[in-house]
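Missing here: one protein chain of the complex. Every other protein chain is in place.
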Amino acid sequence: MTRAGRHVAALLALTLPFWLASPYFLHVVIMAGIFAVLALSLNLLLGYTGQLSLGHAAFFGIGAYTSALLTLRLEWSFWAALPGAAAAAGLAGWFIGRLALKLRGAYFVLVTISFAGVISLVSINWMDLTNGPLGLPGVPAPELGPWSLRTKGAYYYLVLAAVGLSYLACRRLVRSRIGRAFVALRENESLAESVGVDVTHYLVLAAVVSAALAGMAGSLYAHYTRFVSPEVFLFTYTVTMVIMVVAGGKGTLAGPLVGAVLFTVLPEALRAATSWQWQMLAYGVLLVLLVFFLPRGIVPALSALRRRS
Amino acid sequence: MAELLQHLVNGLVLGGTYALLGIGLTLIFGLMNVVNFAHGEFYTLGAYAAFAALGLAGLNFFLALLGAIAAGALLGALCEVSLLRPLRRESIDTTMLVMIGVWIAMQNGELLVWGGVAQSIPHPFPTAPLVLGPVSVAPLRLFVLLVAAALIAASYLLIQRTKLGRAMRATFQDAETAALMGVRIERIHTATFAFGAALAAAAGALLGSIFLVYPSMGDLASLKAFSVVILGGLGNVPGATLGGLLLGVVEELGAGYVSSGYRDAVGFVIIIVVLVLRPAGLFARSERIG
Partner (left out) sequence: MPKRRAVFLTVLVVAALMAATALVEAQAPIKIGVIEPLSGPVAASGNYVRMGAEIARDWINSRGGINGRKVELLIEDNKSDPKEAASAAEKLIVRDKVPAIMGAWGSSMTLAAMPKLEEYGVPMVVETSSAATITKRGNPWIFRISPPSEMEALGLEQYVDKLGVKRVDFLAVNTDWGRGSIGAFGDMLKKKGVAVGAAEFMEQSATDMNAQLTKIKAAGGDTLFVTTAVEQITLIMKQAQEQRLARKIVTTGGSSSPTQLIKQAGAAAEGSYHIVFFMPWFPEAMPDGKLAKAFVDEWAKRGHPFEGLTEGFRGHDGVATIAEAIRLAGNDDPKAVRDALWRVSLMGVNGPIKFEKDGPAGKESGQSRPSIFVVQIRDGKVTLPDFLAKK
């Protein structure tokens, strides 16, 4: 993107609630933002260290439940609950990172799936803690001094700030020495190890940061929809994240953002364009076509196009 | 004691079908390196194919099963040739994503065609259970276990004793050499995927007759199939067999003695423990394909 283009985009993003009148569209944008944070977090593991985590919804859900419970049961303020959620999810990430110490590839994938499965079942069965299938309704909206961030416009700015922070954090990480270690891990692990890269340490670090970001997204989700139930652990959330990262372009920073926006808007657009019977079928077909024609993802394809012209 | 035996029997019947699912996926995931999220959809397809053959074409039960297997093989081959072959050079994540798309499209396609109402596949067996001592088993379940065992044995034989099987093993061990030796790599890939899909379809038709047929029946099946594959070791057919049986029994016992709510969790916890202790799978030292 050109410099001027970037400035225009930033301006549009900063003033969005003023020119995007419909609250419904604002709702879609907010959801896209939450998923953008999720996609960025998954990208750290998948795109940069090359480890596929198919249990990412677990971190998302842990963050959502932690934030909801902290504000509902312990009456913490949102601004304390959010980092709490990120910390709880980060802890889970640490656990997964250490557990998967000896595992790579398919085995790591399976451990993440199993972990998510266990957490999901705990949320359904541990009634005293999570209220089980009834869920936690009435999660409070964040408050900033005398103002409640209940309105969509206000919440949009909160999510925008979160996306911005996540993006900057990821960029910082990726461009640092740590980021280079991640890539070394991804490209050739034994080689990386032989030149002294502490593989375990970096893998765990990636897992912790990734999980913490996902937990933050969970908290944002919980205080926006104000209802948390075990469905946050649904595998479809993980699948959606994976779609966003890979179709957007894994291993790039813009890829997850593009993927998040596209794949949040697409189902809603299909909802409006087609009747309910065709919505998801069209979604599946479009996904297949997209992967077929842009196998590396959208952002890499666009870069390649730009390089050629 | 009677309770324990009953749990064991239930677990074995279930485990036999998990094994069938696992073998198909261990070939596709373990050998072809394709994260086949649509595996459960071939399972569902098999069930609907059997249902259609019985209900609409009026075929008998056994022919319907064959029809299901054929349908699975055909669609599997089609998938491989049209989607996977062109993307073979791409990363594993890309093929995974395309199979996710196939998964979504197939499931919603089935929903569109058949509607959401669950169907049952009529079968010719008597419903009164066979009583063997303190344990009762429905004749249908016994049949399913036997057919599953037969298919598993047939798969093993195919891979170990036939020319096709030899070519498959060669391809996945060392594709370049195999190609130099005259093996048609492209064809082998198609055949392998079709074979895996056919086994999944068989499992679907069999389990569909025990339980019910509905569009989302494949989702849990997919997940369990992946567990079985990892338990047994990637590409390890006997391993997948044993892994499937083990998962079925462990799930039953867990549900029976620990807590029915956490039934599936037991399976998951076992997976995690196994992988942490023996990352290459439980049966790493057993015979491998590749």
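Note that the chains take the letters A and B in the order they are written out, and that residue 1 is the start of every chain.
Everything below uses one rule, namely that a residue touches a chain if its C-beta (ideal position, glycine included) is under 8 Å from a C-beta of that chain, and two chains touch if they have at least 3 such contacts.
The structure presented is a predicted model; accordingly, all values stated were derived computationally and were not measured.
**Q** Of B:57, B:113, B:181 or B:220, which residue touches the hidden chain?
**A** B:220
**Q** Touching the hidden chain in the complete assembly: which of B:6, B:33 or B:173 does that?
**A** Among B:6, B:33 or B:173, only B:6 touches the chain that is not shown.
**Q** For the chain that's not shown, point to the residue among A:154, A:234, A:286 or A:301 touching it.
**A** Only one listed residue reaches the unshown chain, and that is A:234.
**Q** Can you list where chain B touches the absent chain?
**A** So the residues of chain B touching the missing chain come out as 3, 6-7, 10, 14, 108, 111, 115-118, 120, 127, 129, 131, 136-138, 141, 207, 211-212, 214-217, 219-220, 252, 255-256, 260-261, 263-264.
**Q** Under the stated touch rule, tell me which residues of chain A contact the chain that is not displayed.
**A** 22-24, 27, 31, 124-125, 127, 132-135, 137-138, 225-227, 229, 231, 234, 236, 268, 271-272, 275-277, 279-280
Here, only the chains that are shown with their structure count from here on.
**Q** Can you compute the centre-to-centre distance for chain A and chain B, using the mean CA position of each chain? Integer Å is fine.
**A** 31
**Q** State the interface residues of chain A toward chain B in the complex, per the touch definition above.
**A** Chain A residues touching chain B: 46, 52, 99, 102-103, 106-107, 109-111, 113-115, 117-118, 121-122, 124-125, 235, 239, 242-243, 246-247, 250, 277-278, 280-281, 283-288, 290-292, 295-296.
**Q** Applying the document's contact rule, which stretches of chain B touch chain A when the two form their complex?
**A** 29, 35, 37, 83, 86-87, 90, 93-94, 96-98, 100-109, 111-112, 219, 223, 226-227, 229-230, 234, 259, 261-262, 264-265, 267-269, 271-272, 275-276, 279
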